[in-house]
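Up next, chain A:
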Amino acid sequence: MEITLTHYLVLSTLLFAIGLIGVMRRTNLLMLFFATEILLNAVNIGFAAISRYYGDLTGQMFAFFVIAIAASEVAVGLGLLIVWFKRSGGIDLTTMTSMKG
Partner candidate 1 sequence: MFDNILSILVFFPALAALLGFVVEKGSIRAYGIAVAAIEFALSLVLWYGYDASVVGMQFMESLPLISAFGIHYLVGIDGISLFIIVLATFFTLIGIASLGEVNRIKDMILTLLFLEMTMVGVFVALDAVVFYIFWELSLVPMLYIIGAWGGPLRIYASIKFFLYTFTGSLIMLVGMLFMAYFYHQATGVWSFSILEWYRLVLPENLQIWLFVAFFFGFAIKVPMFPFHTWLPYAHGQAPTIGSVILAAILLKMGTYAFVRFSLPMFPDASVFFMVPIAVISIIMIIYTAMVAYAQEDIKQVVAYSSVSHMGVIVLGTFALNVEGISGSVFLMIAHGVVSGALFMLVGVYYDRRHTKLLSEMGGLASVMPHYATIFGIMVMASAGMPLTINFVGEFLSLLGFYKQSHILTILAGTAIIVGAIYMLAAFKKAFFGTVTNEANRKLDDVNGRELFALVPLVLVTVWLGVYPKPVLEPISNSVTSIVSLMHEKAITPEAKERIPNPMRQDATAEGRH
Partner candidate 2 sequence: MFETIAFYLFALLTVVMFSITVFTRQALYALTALAAGMIFISAFYFLLGADFLGAVQIIVYTGAVMALYAFGMMFFDTTRHVNEHGRSPQIVFLLSGMAALLIVVIFVTPIVSENVTARYPVLEGVGNAQAVGMVLFTKYLVPFEVAAVMLLVAMVAGIVLAGKKMDKSLTLMEEEEIELSKQSQEKAV
């Protein structure tokens, strides 16, 4: 049985769904970051697969940049997290209601 692009896309989507569950379910900020990492990686698989099956390097390039962005996000995000932790003493989402409209 040949592995086709569809297989990879289905996998990518599956992982994305798992990431989404995490995003919605978690109330701990750090765990939320984990979930976003899953989302990004799920998409990356899709990019790489498309790149492979169409013989076009653009997909890989995108995956590459996504990784770069993910890395910066982690750096800045963790920095902010630390600031928040110092100010409020916790990183629980339910305590963050200053954006209440």
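The set was built so that all candidates are chains of the complex that A comes from, given by their letters.
One rule holds for everything that comes next: contacts are C-beta pairs under 8 Å (C-beta built on N, C-alpha and C of every residue); 3 or more make two chains touch, one makes a residue touch a chain; residues count from 1.
Keep in mind it's a predicted model, so treat the numbers as computed, not measured.
The candidate list 1 or 2 contains one chain touching chain A in this complex, and it is 2. Within the complex, the chain A residues that touch candidate 2 are 1-3, 5-11, 13-22, 24-28, 30-31, 33-35, 37-38, 41, 44-46, 48-52, 54-58, 60-61, 63-65, 67-76, 78-83, 85-87, 91.
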